[in-house]
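Below: one structure, written as C-alpha cells.
Here the complex is missing a single protein chain, while all its other protein chains stay put.
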Amino acid sequence: MTEIYLRLVDKILTPIIILIAIFLFLRGHDLPGGGFIAGLVAASAIELTILARGAEATRDRYGPWLIPLAGLGLVAAATAALLGLYGGGFFRSIWLEFYVFDDKLKFGTPQLFDLGVMFVVIGMALTYLLRLSEAAEATAVKQAALEERVEESRL
Amino acid sequence: MPALALCLILLFAAAPFFWLIRPHRSLVFAWLAALPPAAVTVWQALQLPAIAQGNVLVERYAWAPTLGLEIALRLDGLAIFFGLIITGIGACIAFYTAYYFEGDKRQGFFYLVLYGFMASMLGLVWADDLLTLFVFWEGTSITSYLLIAFKTDYKGATDGARRALIVTTAGGLAMLAGMVILGLHVGSFNISEILATPGIANAAITPVALSLLFLGAFTKSAQFPFQFWLPGAMAAPTPASAYLHSATMVKAGVFLLARLHPAFSELDMWFWTLFLVGGFTMVLGGVSSIRYTDMKALLAYATVAVLGTLVMLLAFREKYAYEAFVVTVLAHALYKAPLFLSAGIVDHAMGTRDLRKLAGLARVMPVVMVTVVLAALSMSGVIPTMGFLAKELMLENGYQLFEHSEQLVGGLMYVAAALAALFMVGSIITLIWEGFFRQQPDEEGAHLHHAPSFGFVAPALLLTVLGTIGALFISAYENLLFAPAIAAISGEPAELHFKLWHGFTPVFLTSLGVLAVGFVVFALRQLLRRGFAAVPQRLSSLVVYDSIVDAIYHFAYRLTVLIQGSPMAPQASVTLLAGVLVALYAIFLNTERTIVILDSLEIPGISEWLIFALAIFGALATVRARSRLSAIISLGVVGVTVTLFFVLFGAPDLALTQLLIEVLSVILLVLVFFRVRPDPAIELDRRRAFRLFVAIAMGFFGFAVVMINHVTQVGESISPYFLEKSYSLGKGTNVVNVILVDFRGYDTMGEITVLGLAALGGYALLRSPHIQSLRRRIDAARGLNSQDGAPEVSAQQKATELGHD
Amino acid sequence: MSLHPTILSLPVAIPLLFGALGMLIQSLPLARRLQIQQTLVGIAIGANLVVAVILLVSALTGGPVAYQMGLWVPPFGITVYLDAMTGIMLTMVGLLSVLIYPFALATIDAERARLGFFPMMLFLLMGANGAFITGDLFNLYVFYEVLLMASFVLLTIGGTPSQINGGIRYVVLNLMGSMMLLLGAGIAYGTLGTLNMAHIAVRMADAPYPVQAMIGGLLLIAFGAKAALFPVFFWLPSSYHTPHPAVTALFSGVLTKVGMYSMFRVFPLFFPWLLNSWQPLLMTIAGLTMVIGVLGAFAQPTIRRLLSFHIISQIGYMLMGLAVAMTPNPYGIGFGLALAILFLVHNQIVKTALLLGGGAVELEMGTGKLNELGGLVKLRPVQATIFFIAAFALAGFPPTSGFIGKLGLLEVTFSSGQWVIAGVSVFVSLLTTMSMIRLWQYIFWGKPHRQPLTPRRQAHSNQALMTTAPVVILVVLSLLIGVVAQPMLDVAQTAANQAIDRAAYVKAVNPELTEQDLRIAPPDLHLSNTPHPAQVAGR
Partner (left out) sequence: MTAFMLALLVGVLFACGAYLILQRGQIKLVLGLSLLTHAVNLALFGTGTLTRGAPPIVSEETESLGAAILFTSYADPLPQALILTAIVISFGVTAFIVALVFRRDALTGSDLLPGELAAVINTSDPFAEFSLRMKLPDAADDYDILQYELDEVYDHPESEAEVAHE
C-alpha cells in the first residue's frame, strides 16, 4: 500500500520539485540559488521517483542518460568559456539584455555555464543514487538473512 | 685532424657493423674482424717517434661545458703505451674470436660488445679529463657485465657478472665523487690541469678525494679486499677473459693510479696505501693461485698477483720501480693473454679446462703446448724473456731500497715479491705438467672433440713469441715505447738502458732461487691444495661481500614490511601528525607568544552557543556511536548545525547547498552502510591511546589553523572588490553566485569536472559486471545462500551482471 | 616569438572539451562509441602537444606570460601563468600522453575501454595541465582535485580486488594531502587577504614568520604527499602496481611530477629564503626519501612494485636539487633548480619507458612476479635491449640523461657544501644499480620459466609495434638528452632562472601589484643567517 501512496506523491511532488529547481536556477544570479543548488534539488526529486517506482524502473528511464548528461554539462560549461573568446577572452562573460514589457531580461554566458553546472550535478548525484539503490534492491531479501547471520556470529 | 676521435669512432662503429653482418666462420672474416684494431695499432705505432720526442696530441670536444663535462683526449707516452697494448692484443683477440665462436649464432653480439669494450678502454686510457675517464670507465663496466654473462642462462655466469658490475660500479661511483670533489677544488676536470695545479697534493680535500679515487682504482684492478670478483668473472667466454680480465680492463685502475702519480705520489698516504694494499694483494694472489685446478681460475689469481705488483710498484718514486712497472705491464699482457687463449683452446677442444680431468695434451696439440711453455717461461721470469726483465727490475728496486735508505720497505718488498713469484712459478709448472705432460688424469679424462686449427692458435703464439724474444731486442725500442710512458708517470724525462744480463748479482741469484723453490712448491702442490681447503670459508672476501649484500636485502625487506605492510591508520596518522608538527612549529617556536584576537570581543548570542554545543555534541556522538544508524544520525546533526551556522553568518547559498548535500549524503551512506558486513575482528579495539593522542593533536591543529587567521592579517582582503563590482561587472546581485560563475568561474569549471569524473568513476565501479556474482560467491562461502531462500538469479540480474546497458 | 596570450587557456580547454564530448556519447552503441572516443582522444592529445610545444618555445624565447581568465584584473580573477618551467612540464606531459596512448590502444581490454577509459586519460591531462599553468593558489587546489579524481577513476577502473585495495589507500591518503593544501590556501587568504600567487609572493615578505611557516609547512606536506616524499609516500607503492600498465606509466610520468613541479613553483616564488633556512629539513627528507625508496625496491617481488619504489627514490634527488637552489655556489643561484628540472624530465622519460616496457612484459607473460619470469632476452631481444638501456639510464650510467642529471646534482650539492647528502645520493645510486640489475636479471636472463601468452607470430604484429615503438622513442630521447646535454642544460637553466625571478613573475601578472621591491629581505630575526635575497634574485 505504501507504494501506491508513494507513487501518488511522486506523481505530484516530483514535477513540483523540479519546477522549484528551475526556479532556484533562474534566480540564482541575483538571489540564493544557482546551478549547484538547483541540480541538487532536481536530484532529490528524482530520488523520490526511485523510492516510489523502484530503482530498476527509474534506471530504465534515466539510467543511460546520466553520464551523457554530465558530459553535456561539461560541454556546456566549456562552450560558455569558449564563447567568451568572442568577447575578448577565455571565460569572458557576454550578456545580452533586452526589455519585454518593461522587464529587463538578461541572458549571458555565465548562465549557460551555470546550466552546465546543474546538469553535471544532476548526472553525478543520480548515477550514485541509482546504482546504489539498485544494488540494495537486488539483494534485499538476502540482506535480511545476512544481518541475522552476522548478529549470530557476533555472539 | 681529429685523429683520436676518428680512431674511437672507428671502433665504436665497427661494433654494430660486425653485429649486423652476422659473421660466420671463415679465415677472411677473422682477418676482417682484426682489421679495425690493427689499423689503430699501426696508427699509434706511427705516432711513437713523435711522442717519444715529447709531443702530445690533444683533442677536446665540448659536451656539457656548464658541468665541466667534455670529451678530452690526450695521446702522451702513457696513453700510447696502454693504447698499443689494448688495440694490439685486441686485434689478436678479434681474430681468435672468429674461431672460438665458430657456428655460434650470438657471435655477432659478442663482437658488438667486444668492440664497444675496446673503444671504451681506448677512450679511457686516452682521456685527459676525469669525467671523460669516468664515462669510458663505466663503458668498460657495462660491456664487461654483458661479456661475463654471455651465457645468460648459466647462473654462475650471471652471478659473476652481477658481482663484477656491482663491485666495479661501487668503486666507480666513489671515484666519481672523488673526481667531482677534486675537480670542483681545482675548477677544472682536465687531468693535465689538475696535475699541474701547484699544491694540489696538500689541499684539504685531497685525502678525501684520493681515498675515493683509490676505491675506484682498487675495485677495478681487483685489489684486496675487492679481488673476489675477478675469478667469478672467468665465467666469461675465454676471449673476453683473456682480453678484459687479464690484459686490459683490470689495468684501468692501475692506469688511473699511474696517471695521478706525478701529483700525489709524494704523499705518505699514497705510498703506504699502495704499498700495503698492492703488496698484500700480490702475495695473496700468488699464493692462492696454486690452489685451483680450473685453468682459468689459476690464471686469474696469478693475474691478481700481478695487479698487486703493479699497484705496489706505483707506490714508489724510484727509477727501478718505474722501469719495472712499464715492463711488467707489457710482459704480463704478452704472456697472460696467450695463456688464457690457450686455456680457451683446450676448453674448446676437450670440453673442459679442469686440470684434474686433463693429461697428455702435448701430444694432441703440440703448438698449444709450445705456446703455453713459452708463456710460462716469461711468467716465471726465466732469462731471456720479458718476464725475466720485469722481475729483475722489481727485485732490483727492493734491493736498492734495502741497500740505501729504506731497509724495512725494501726488505718487505723483496721478500713479498719473491714469495709471490715462487708460488706463481709453482702453479704454472703445475698447469703445464698436469695439463700437457703427465700420462694419466686424476679423474676420468676428457676426450678430444676436435683438434684446434692453426688459425685458432696463431694469435696466442704470436703474442707469446713477442713476449719471449721481445726482451732480446729491447734496446731497439726501449726509448721509443717505455721512456715516454715513464716520463708521463714520473713527471720527468727518462732515458733507458735496459740490460738483460747483469752478471751473478744477488738479484739474479734470488731469481734462480725462486725458480728452484717453485719446483718444490710444484712438488708439494697436493699438500698445499689440501691445506687451502682447510682454511675457513667465511674469511674469504667473497663470502663477506655476499653476506653484506644479503644483509642489505634483509634490512630492506624488514624495513619495507615495517613501513609498507601496515594498515592504513598509521600511514594516515603520519600525514596528520606532520600537519600538527607544522602548527606546533609555527605557533610555539617562532612568535612572541601573544595572541591578539582581532575579532571584536562581543559575547556570542544564545543561538551561537546552542549551535556550537550541538555541533560538538554531534561530533562526539558520531565517535561514540554504537550502531551505524546512530552514527549516521549524529553525523547528520553535525551537518545540520553546520548549515545553521552558515545561515547565522550570512551564507544562504552555502546553507542551502550544505543542507541538500547533507540529505543526499545521508541517503548514500544509508544505502551503503547497511550493505557492508560488519566484521568480527573489528570489535577488537586497539591502540586507543595512540588514536587519542593523534586526535587531540589534530584538535590542536584545527584550532591553530583557524586562530592564525585572526592573529595576523597582512594585507587588505581582495573580497570587497567583488561586493563592489558584482552588479556592475557581473550583472548579478548574488555576489557568491557571481563569483562562482564569473569572477572565479574557472575554479567552478574544475569543480564540475571533478563531479563529472566522480560520476564516471561511480558508474564504472558500481556497474562493472561481476559485482553481483562476487557478492554471491561471498555469500556462498559464508553459507548464506541456499537455505535463506534467496531468489534465483533473474534474467534481469543476469543482464546486469553481463554489463548490459 | 610573440603569441596571443589567450592560447594559455588551451591546455585546459582542449582536454576538457574533448573529454566532455567523449562522456556525452557514452550512451552510443559500444563499437561506435569507442571508435569516436578514440578518435577524439587522439586529436586532443595531439593538439595538446602542439600547443604545449608552442607555449614552451614562446616562453623560452619571449619570457613569462600571464593571462587572466575572464579578463578580470588581477588579483581578483584567476591568473594563469606560463614560463619556461611550465612549458617544459606541459610539453613533457603532452609528449608522454602521446606516447602512452598507442600503448593503451593496443593493450587496453574491452571492459575498461567500455567504462570510459579514454576520456579519463584526457581529464588526467587536463588536471595536470591546469595545475601546471595556474597562478592562483585555490585554483591549484581545484586542479589537484581534478587530477586526483581522474587518477582515482583510472586507478580503480576495472575494479579488481587489488585495484580496490590500493585505491582506498590511494584515495584516503591523497585526500589528507589535499586537505592540507586547502587549509594552506585558506590561511593564505585569511592572513594575506589574497589567493593570487603573484600577490601572495608580494605580501609574503611582510607576513610574520608563523604565517610563513604555517603556509610553507602545509604546502610542503600537501605537495610532498602528491610527490610521494618521505614520510608521506605510502599511497604510491600500495597502488601503482594495481591498474593497467598504461595507467601506471601515465601516473609515474604525471602525478608525482605535478607535486614536485608545484614545489618548484611555489617555494622559490613565495619564500625563497625558506629554502635556505629549512635546508637541513629538506635535505633530511630528500635523503630519507632516496634511501627508503631504493631499499623498498629491493624487497619487491614484482616488476611494477619494484619500479614504483624507484619513483619514490628518484623524487628524493629532485628535492635535493630544489633544496640547494638558493644556496650560493659557483654555478650560480638557481642552478640546483635547473638540475632538478632536468632530472625530473629525465625521470619522466626513463620511468615511463621502464614501466611501459615492464608492463608489456607483464601483459605478455601474464605475470609480473620476478621469480616466475626469466630468459626473455632470447624471446624478445628488442624489448630486452630497450629495457637494458632504460634500466641503466635510471641507474645513471653515461651517456644517458641519467648521467647528466646525476653528475650535475652531485656537482651542485658538493659545491654548495652539502657533502652528506651528496654522499647519500652516490650511495643510493649504487643501490639503484643493484636493484635494476636484479630486475633485469630476473626478467631477461636465466632460464625461461614460462611461455608468453601471445605466440611469437602475433607478437610481430601491429600491436607489438604500438607497444614497443613508444618505448624505443623514449629511450632514444633519454640518450639524446644525455648526448646533446648542453642545450638541455641551457633550457633548464633558463627555466630555473625564470622560476626564481619573483619580480618578473609579479610583473608579468600585474605590475601594479608590486608594493615593494621583491628583493628586500623580510625583516625577520629568524632569517638572519640566510643569504640576502638580493643574491637570491641573482641577476
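Of note:
Which chain is which? They are A, B and C, in the order written, and residues in each are numbered from 1.
Note that contacts are C-beta pairs under 8 Å (C-beta built on N, C-alpha and C of every residue); 3 or more make two chains touch, one makes a residue touch a chain.
All values derive from a computational prediction rather than experimental measurement.
Hidden chain, full complex: it touches shown chains A, B, C.
Across C:167, C:243 or C:321, the single residue that touches the chain missing here is C:167. Across B:196, B:509, B:524 or B:696, the single residue that touches the chain missing here is B:696.
The omitted chain makes contact with subunit C at the following residues, 138, 142, 145, 149, 152-153, 156, 159, 161-162, 164-169, 171-172, 175, 179, 182-183, 185-187, 189-190, 238, 298-299, 301, 371, 438. Within subunit B, the residues in touch with the undisplayed chain are 550, 553-554, 557-558, 560-562, 564-570, 572-573, 576, 597-604, 608, 612, 615-616, 619-620, 622-623, 628, 631, 635, 638-639, 642, 645-646, 648-654, 657-658, 661, 664-665, 668-669, 672-673, 675-682, 684-687, 690-692, 694-703, 705-707, 709-710, 717-728, 733-736, 739-740, 743-744, 747-748, 751-752, 754-755, 757-758, 761-762, 765-766, 768, 771-772, 774-775, 777-779, 781-782.
Listed by residue number, the positions of subunit A touching the unshown chain are 30-32, 36, 121, 124-125, 128, 131-132, 135.
In this text, only the chains that are shown with their structure count from here on.
When the C-beta contacts at A-B and at A-C are tallied, the pair with the greater total is A-B.
When every chain is represented by the mean of its C-alpha atoms, the one lying closest to the mean of all protein C-alpha atoms is C.
Averaged C-alpha coordinates put the centre of subunit B at 26 Å from the centre of subunit C. Between the CA-based centres of subunit A and subunit C the separation comes to 36 Å, rounded to the whole angstrom.
Residues of subunit B in contact with at least two other chains: 742, 745-746, 749, 753, 756, 758, 760, 763, 767, 771, 805.
In subunit C, the residues that touch at least two other chains are 16, 20, 23, 27, 69-70, 116. For subunit B in complex with subunit C, the residues that touch the partner chain are 62-69, 131, 134-135, 138-139, 142, 149, 152-153, 155, 158, 162, 165-166, 169-170, 173-174, 176-177, 180-181, 183-184, 549, 552-553, 555-557, 559-561, 563-564, 568, 571-572, 574-576, 578-579, 581-583, 585-587, 590-591, 704-705, 708-719, 721-722, 742-747, 749-751, 753-754, 756-758, 760-761, 763-765, 767-771, 803, 805.
Residue ranges of subunit B in contact with subunit A, taken from their complex: 652-653, 656-657, 660-661, 663-664, 667-668, 671-672, 674-675, 677-678, 680, 683, 730-734, 737-738, 740-742, 745-746, 748-749, 752-753, 755-756, 758-760, 762-763, 766-767, 771-772, 775, 779, 782, 784-785, 788-791, 796-797, 800, 805. Of all residues in subunit C, only 6, 9, 13, 16-17, 19-27, 67-71, 116 touch subunit A in the complex they form.
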